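Left out: one protein chain. Kept in place: all the others.
Letters are used for the chains, namely A and B, taken in the order the chains are written, and counting of residues starts over at 1 for each.
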Amino acid sequence: MKSLILFLTLIVLAPLFSAIMLKIKAFFAGKKGIPLLINYYTLIKLIQKTSVYSISTSQIFQVGYLITLATTLTSLLFLPFSGLPPLLSFNGDIIFVLYLMSLGKFFTLISAMDTGSSFEGLGASREAFFSFLAESAFFMVIISFFWFDEKLSIASYFMANNKINVWNNYNFPLPLVGISLFLILLTENSRVPIDDPATHLELTMIHEVMILDHSGPALAFIYINSYLKLLFFSSFLTLLLFPRFGLDNKWNIASFYITLICIYISIGITESIMARFKLNKVPKFLVITFSLATFATIIIMGFAR
Amino acid sequence: MGIFKLTIFIILIGGLIPFATYKNFSLMKILSVLFISLGSLMGVIDSLFKLNNKEIYNVTYKLSDIFIVALSINNLTKFFMIIIYLISFFSVIYSFHYLNDSSKALRTALSYFLYSLLIISMIFVVSANNIITFIFSWEVMSLTSYFLVIYNYEDFETIKSGYIYLIFTHIGAMFIYSAFGIMFAYTNSLNFINLSLIPLNIKTLIFILSFIGFASKAGLFPLHIWLPYAHPAAPSHISAIMSGVMIKMGIYGILKIYTMLEFNSIITGYTVLAFGVISGVLGVVYALGQSDLKKLLAYHSVENIGIIITGIGIGMIGQYEKNFAMALFGFTGAILHTLNHSIFKSLLFFGAGSVIHNTKNRSIEQMGGLLKNMKVSGLTFLVGSLAITGLPMFNGFISELIIYFGSFQGLKQLPLTQFASIIAIISLAVVGGLALACFTKVIGVAFLGEPRNDNTSNAKESGIFMLIPMIGLSLICLTIGVFPKYFIKIALYGTETLFLNSIDFHINDYFNFSTSITNISLLFFLILTILFTLKYFCYKTKKIHNTSTWSCGFSKPTTRMQYTDFSYAFSIIKFYKPFVLFKSDYKKIDKIFPNKIEYHLEYLDIAEKYIIQNIAKFLDLFFEKLRWIQHGNIHIYIGYILIVLIILLLLI
Partner (left out) sequence: MSNLILTLTVLMVLFCLGSSRLLSIIYLIAFQGFLVSVLPFFINDKITISVILFILVTLLIKSFLIPIFLYFVMKRITIKREIEPIIGYNGSVFLGLIIIIISIFIGNKFNFHINHHNTFLFPAGITTLTSGIFLIIARKKAITQVIGYLMMENGIYLLGLILSNHNLNIIEFGILLDLLVGVMLMGIVLHNINKTFDDIDTTLLKSLRDL
């Protein structure tokens, strides 16, 4: 019951968290910034509008974003927020979740290709390229987790037994894993330095360009999906990072929330102080991410046992 | 055993009837398809029911003193028989509307005859229990499939492709026969008995030789070159049979040799794994570079064979290291993936055949927007793509997940095995990601967007008998993906045969995730339904506008501005540069008023290039030296015959 409430609140709050990021960026730019509830206003506005469909598109275009949103929602069900038991869990669910995300990505990509536009194909191609690199890095992270806990389930990683947590004990390679997870987060959610969600110069965009032709409620669904996806990755990272106060402590939830917000703030800071990479630098960045995870795995392999 | 014979008999009748009735084209097709599909369906049902009882059927017929047909049907055999009969069933139905050129009636009749022979020979390959039967049926299988490939023999390209296939299949066969020769030398028996008594180093030799032979049939990395030639040349239902079933005979051979030799060596485990990994990754990278739809699918066969071999490698290592879970997961994953691959790959080839049939070209660069006119083909192809990419809710995911489990088990072992497992896991992830890129490319370029030429925009949906198999196979894909438990059980029957010392275990100890997957998939569909309802309410009262695609202010976009498959894949392929050779052809602008300029870029397969460069050239040089033997003088040719006769007489 507790988990369900936590799950629902987090889902409802996800747009707010994303707005915190915008606020931080505004702060760095010396501006007052938009209201914190901006994302809700946008969603309401979009839902009230109607859509324009391109005549080139087929049904895939009208279905794709729903499937993507469904995959993200389902993946969120597996997360043991703040160490409480998740709503769903089985041995192997981490691989299931990653592949489920790929399923969502598949439909985002083909919806983009469906419009027959030259720009959206560009974005799709880049997304396909970068995400396969990011995915391999994520698998490396899973391999490194395997040394602490010989299961393949998110719940058993992060639940009460407290095995995989940076604050736990002498887990010195885990911060490295955390860093590479953070870089994966930036890639998968198309944040600066990989991709700039704010630009509208299509030649440099990756994710935003793929959704150019969506409008109205469809766009609202896509926005919700992007908030939730960001929530998924930051919660995953938070579970690795947040300090715990024993079993079943109500402070755990507070600490979880604070760490989660800190992660959003640090994404905001990264976005403010860094410029977007030149596109041909991105694969290198991802290779570095992958090697960081591999490196951590090697270190853990040598010493954690 | 009675039903087994009856099945083969019915299929054979289906193959022979066309010769009697080929004057009436439709009647011939109806009868032939009816008999072969009936036989195949019986075969599927029969094998499925027999899987339950563990007894092994042995039959021997003495045709002559040397030629003894010996058959033995164990669970692994039954499993492969399910694959053969299942794909044969769908494929023959598909051929009803696919082979619709009544001017080629006799050729079609012959093709049905060869088809039935191919199916029967494959059944014999998987059930053969002595060397003679195996070799004989293997040879029949190779030859009939060769003749089926060159169905369109007027085309020079087809003949060339068929020739390449013939060379590779026979080089493979040569290795297999030499392995059998060594076996015979040590056991002195044509039956597969007492093989475990052979000394270890000889066992290794036998295993390596037969591995090379079977790998060339299966299309493992350096020996895969015939696949991208043979599949595009063959008619689509034959491509489906070849890619879906025939290359699996290679897998079966590897498994059989492994079981018969009772052979355990860590080095071979690692080698097999390494070949699987290389083949998986490079297969999908080359697939990305193709724009010929069937060639692309052929390279995906290389990739999937790679995944299967990875599973087998994991299983072998697990068996050696006495890690039961690892071995179980590895072998079960590999065997289940064999089934899954045969299902979705035939589905994809059917889809490709349907598309190519209607658009009259094979290059996806000329297609586009096909989903609007060809709804069923498009959607079933989408299902096939999702399955081959290994995405959840579809069958490819289940087997890949099991192989992942096996690989993760390897992390508990010695450092070298840990390293191997890490490589296996990462390469599986990479293969998954690249396959996603590849199939979004195919779907996006061929089926979505705007048509790129008139043939494509006027394409019509194929006949109903081409659609039924596609729908059937996509339903099977979805069923295995959502309800994996029963199918894992079937695969486990096959796996049992592989364990040298069988251990009793309960399916729930290892595969309890299968029920969770069912529940979660259903939950997923529930969430999807809720979202659809939400969407319905969002749009309920609104009018939706239609305009052309927004192209950032540019007002006259044409179809030529669409993103092409080539640009889509380029950056990913460039990442793998040392393994993919680029051959570009660019005529530079040299006049003040330039003419039309051309730029041509092709990706070359390193295996093909280096094999041609090193082995073929070397052989060429060598045989050049022997040219003098063939000089055209008929008298001396007869002299050769005499000399050979005398030598043979002396020897015998």
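The definition used in the following text is that a residue touches a chain if its C-beta (ideal position, glycine included) is under 8 Å from a C-beta of that chain, and two chains touch if they have at least 3 such contacts.
None of these values were measured; they are calculated from a predicted model.
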**Prompt:** For the unseen chain, which displayed partners does it touch in the full complex?
**Reply:** A, B
**Fill in**
Touching the hidden chain, out of A:173, A:217 or A:268, is A:173
**Request:** Would you mind spotting which of A:87, A:279 or A:298 touches the chain that isn't drawn?
**Result:** A:298
**Request:** Provide the residue numbers of chain A that touch the chain removed from this figure.
**Result:** 172-173, 176, 283-284, 287-288, 291-292, 294-295, 298-299, 301-303
**Asked** Mind pulling the chain B residues that touch the left-out chain?
**Response** 415, 419, 575, 578
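Methods note: only the chains that are shown with their structure count from here on.
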**Message:** Taking the mean of the CA coordinates per chain, how far is chain A from chain B in Å?
**Reply:** 36
**Prompt:** Any idea which chain A residues touch chain B in the complex?
**Reply:** 47, 50-60, 66-67, 69-71, 73-74, 77, 88, 90-93, 95-96, 99-100, 102-103, 105-106, 109-110, 112-122, 124-126, 128-129, 131-133, 135-136, 138-140, 142-143, 146-147, 150, 152, 202, 212-213, 216-217, 220-221, 283, 297, 301
**Asked** Which residues of chain B touch chain A in the complex?
**Response** 368-369, 371-372, 382, 386, 389-393, 397, 401, 404-405, 408, 411-412, 415, 418, 422, 425-426, 429-430, 432-434, 436-437, 439-441, 443-445, 448-450, 512-513, 516-517, 520, 523-524, 527-528, 531-532, 535, 538-539, 542-552, 557, 559, 561-564, 567-572, 575
